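Quick one: this structure, given as structure tokens, is what I'll be asking you about.
With one protein chain withheld, the remaining protein chains of the complex are depicted in position.
Let's turn to subunit A:
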Amino acid sequence: MRSTVEPPTDAGDTGRWLHGVLREADLGLLSGLPGMTGEPVRPVRAAGLVAVVSAVPLTEYGEEALHRNLEDLAWLERVARAHHRVVDALARAGAVVPARLATVHHDDGRVAASLTERRAELAALLDRLTGRGEWGVKGYVVPGAVPQAEETAGPGGAGAAYLRRRRAQLTAREDVQRNAAAAAAAVHEALSRHAVAARRHAPQDRRLSGAPTAMALNGAYLVDATAAAGFAGLVETLGARHPELRLELTGPWPPYSFVAERPAEPARVREPAW
């Protein structure tokens, strides 16, 4: 086992897989935290920040190998879970800026240089993330549910009514989607008001999610830890208010969705191509 204090300086055939950046590392936590290869993760310190890294063999994690391995679902799942396990453990202990999957540097020096170069941005992110967690809310279309019985009587006689009914049948499918989209927007807006920040991920393909119906909302919300219970309650309330959507809450996640360079503003939504 490598020392958790003195980072090895070997370069060459190992790289440094970055898990995340924190203000201060708990060495006890790190020394018991297996990284990408099973060896404990290590801290790399610079600019008042700590990067948590795994040493990885470039034969498996080098650029060429990554191109090949990312095509392999089993490999992708294994590394995604290994990376997440570390980031999740760090997030439980305090604020962490999670690194994107497969961020590999040649050596500790390069990691430290990155910290120094991005110090201000990382420090601001850590401030923003402290005491907060990410929650996911997915909304699946419920085909049979109708939000409101609005239409019945209208101008014209029986013929016109028939045409309206017929048209309603033909467009029922579109209506389901439209209603679900409207409900998703409403749910997202309501949740965003109770969050520090919010964004919408692209809806998941059903072949991936395994869900019986389409996804209308794939939202992520950065929520104060003290407000998490209230947020979960709000999800319940919104689910009851919008029977045309089946809501699913996940979390807390490490704040993966809120470390982009320009975080989405609360309640300002980028619509997915749904």
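Quick notes on this one:
Just so we're on the same page, a residue touches a chain if its C-beta (ideal position, glycine included) is under 8 Å from a C-beta of that chain, and two chains touch if they have at least 3 such contacts; residues count from 1.
In this section, contacts and distances are computed from a predicted model.
Per the UniProt record, the absent chain's protein name among "Peptide/nickel transport system ATP-binding protein", "Response regulator transcription factor", "Multisubunit sodium/proton antiporter, MrpE subunit" or "Gas vesicle protein" is "Gas vesicle protein". The missing chain, though absent from the display, is touched by one residue of A:Ala25, A:Val104, A:Leu191 or A:Val223; that residue is A:Val104. The residue touching the chain not shown here, chosen from A:Ala120, A:Ala158 or A:Ala240, is A:Ala240.
In the full complex, subunit A touches the omitted chain through residues 15, 18, 21, 58, 61-63, 66-67, 70-73, 76-77, 80-81, 83-85, 88, 92, 97-106, 110-111, 114, 118, 122, 125, 136, 141, 173, 177, 180-181, 199-210, 214-216, 218, 220, 232, 235-236, 239-240, 242-243, 245-253, 256-264, 270-274.
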